[in-house]
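Quick one: the structure is below, questions incoming.
Missing here: one protein chain of the complex. Every other protein chain is in place.
Here the chain labels run A and B in written order, and each chain numbers its own residues starting at 1.
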Amino acid sequence: MSDDTLFARVKEEAHRSNPYPLFAALRECPVSRQEDGTYVAATHAAIASLLHDPRVSSETLPPADRPKTGNPFKDWLVKPVRDHITDTHRPFIFRDPPDHDTLRAAVMHQFTHQRVQAMRARSHVLVDEILNKLGDARSIDIVDDLAYPLPVTVICELLGVPPEDEEQFHGWATQLATALEPDTHQDDELRAENSRTFDAISEYMQGLIAQKRKAPQDDMLSGLATEGTDGAPRMSDFDLIATAILMLVAGHETTVNLITNGMLTLLRHPEELRRLREDPSRAPRVVEELLRFEPPVQFRTRKALCPITHGGVTIPESAPLVLLLAAGNRDPEVYAEPERFDPDRTDNRHLGFGGSLHYCVGAPLARFEVEAALVALVRRLKNPRLTADPPPYRQGSALRGPKHLRLTIDGIDP
Amino acid sequence: MSERPPSVEPNPDPQPSGGPLRVTVDLNLCQAYAQCCYAAPDHFVLNGREALHYDPAPSAAARADIERARIACPVQAIHVEDAGTAHR
Partner (left out) sequence: MSGAETRTVVVGASLAGLRGAESLRKSGFAGSLTIVGDEPHPPYDRPPLSKAVLTGEIAADATTLPNLVALDATWRLGVPATRLDRVRRTITLQGGETLAYDRLLVATGASARAWPDADQARLEGVFTLRGRDDAQALRHALTASPGHVLVIGGGFIGCEVAASCRTLDLPVTLVETGATLLARVLGQHLGSVVEAMHKRRGVTIRTGVKVKALEDDGTGRVMRACLGDGTAIPADVVVVALGAVRNTAWLEGSGLSFDEGGLDCDADGYALDTDGQADTHIAAAGDVARFPHPLYPGHPIALEHWGHAVAQGARAGRILAGHAAEPYAEVPAFWSSQNGITIKSVGLTEGADGFVIARGDPKEGRFLAVYGRAGRCVAAVAFDCARWLPAYAERIAAGAPFPPEPGGVDAGTFTILPLAFPEPAHEDEA
């Protein structure tokens, strides 16, 4: 008999630093029902299967139901129309085909390998600039000093968002990322706050898009705002805003955790840190194993469109379905010694970037950024030591990572 | 995926059979995630939505990129033999 409070405990902050024993318990059943009616898929096979299952929908957000303003004109006329628009023009991670495919294709059309390769080179330059600025510091917070600013700068440059506006949308991004956390829908206050944030960031994006139309530059937002793909018209303004926000938030809230989890993991495995320092060509293996071992996106929530039977459990229609990617990544049915960090493992079909239609768009960019960051950190930081292990964690359980990762160092090599 | 890298123009003449690396991709497994195309754009290209074209005999200079592509493949469909460490 499985314990149907396991997933509730995953969400508790007390388990943030090490949720993996809970994941192991959840893996006892490939798919289990939790007491709140959520279903959790925890084995690699079940997750991989459900990721590809067309009966599983990504349209998980309930329709807008926002607090009234008190102004009857707004509440009865303006808001319903606007709410309808935001409901029907969600970013494509919350959409199913065929709309998902069309929107994603437009983004991929702009996300060229040339742009990614340019950002790969740029990441190395940015990392060095950031470290150089720290001078002869004797301590470093990996999160604030590097893991946050690097991906933010990269996504801003790629999209064509002015870096001086960063301060403004830093808070917005953090706020909107809570949409991926499982209990957001139940929390009225949080939803109201998200709704206000969405309005603010939409207005910002609208202005930026207008500028890009007037004076297009060589960036993704200009491309999305001015061209369609294959003769198809460009996406609607509402979809464009939603897409731009998605990319900006994704660039803010995921890679930061992969870099930080990476440095933390290397410090906990000094032999691997030493090997990476001596042989930077190991970086791709290290990053891929990190995506298995400490994935920044620990789970995603979907919805069953009709009853789905898996491993003897029937997920009822409309039930929320959690795909516990980070648990599948440590499934002993798939991995030898799954709890061991081993960059040399072969056949690493990890679920760190999800899979099937919604496979992470930014995956290649994230890999290059994290490689650049880790290679520079292990090469340049002199004698790095953790000041706290475990470090303090951010609140999120879906997007999981340290809030700070403070290291004591003996200096920074040039 | 709808990834749309530029299409490959046929060469008027075949490339020489190339370097010491041997690459094959299990195209049954391939789901066109295009991670190889980002890792090693000179050696892997998606033609159309899902048709992966790849260089089966890359030069030794491409070793790091090919290895990066192999590691990044979400379905682990890329097999590489390095004649530098020949088995035959």
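The working rule: a residue touches a chain if its C-beta (ideal position, glycine included) is under 8 Å from a C-beta of that chain, and two chains touch if they have at least 3 such contacts.
No experiment lies behind these values; they were computed from the predicted model shown.
Visitor: Quick one: say which of A:V78, A:A192, A:C306 or A:A388 touches the chain that got left out.
Guide: Reading the full complex, the residue touching the unseen chain is A:C306.
Visitor: Among A:P98, A:G135 or A:G312, single out the residue that touches the unshown chain.
Guide: A:P98
Visitor: Go through chain A and note every residue touching the omitted chain.
Guide: 48-49, 52-57, 96-98, 101, 305-306, 356-357
Visitor: Name every residue on chain B in touch with the hidden partner chain.
Guide: 1, 7-8, 10-18, 22-24, 26-28, 30-32, 47-51, 53, 55-57, 79-81, 86-88
Methods note: only the chains that are shown with their structure count from here on.
Visitor: Any idea which chain A residues touch chain B in the complex?
Guide: Those residues of chain A that touch chain B are 101, 104-105, 108-109, 112-114, 116-117, 229-230, 281, 284-285, 288, 347-349, 353, 355-357, 359, 363-364, 367.
Visitor: Under the touch definition given earlier, write down the residues of chain B that touch chain A in their complex.
Guide: Per the stated touch rule, the residues are 1-5, 31, 33, 35, 37-39, 41, 64, 67-68, 71-72, 74-76.
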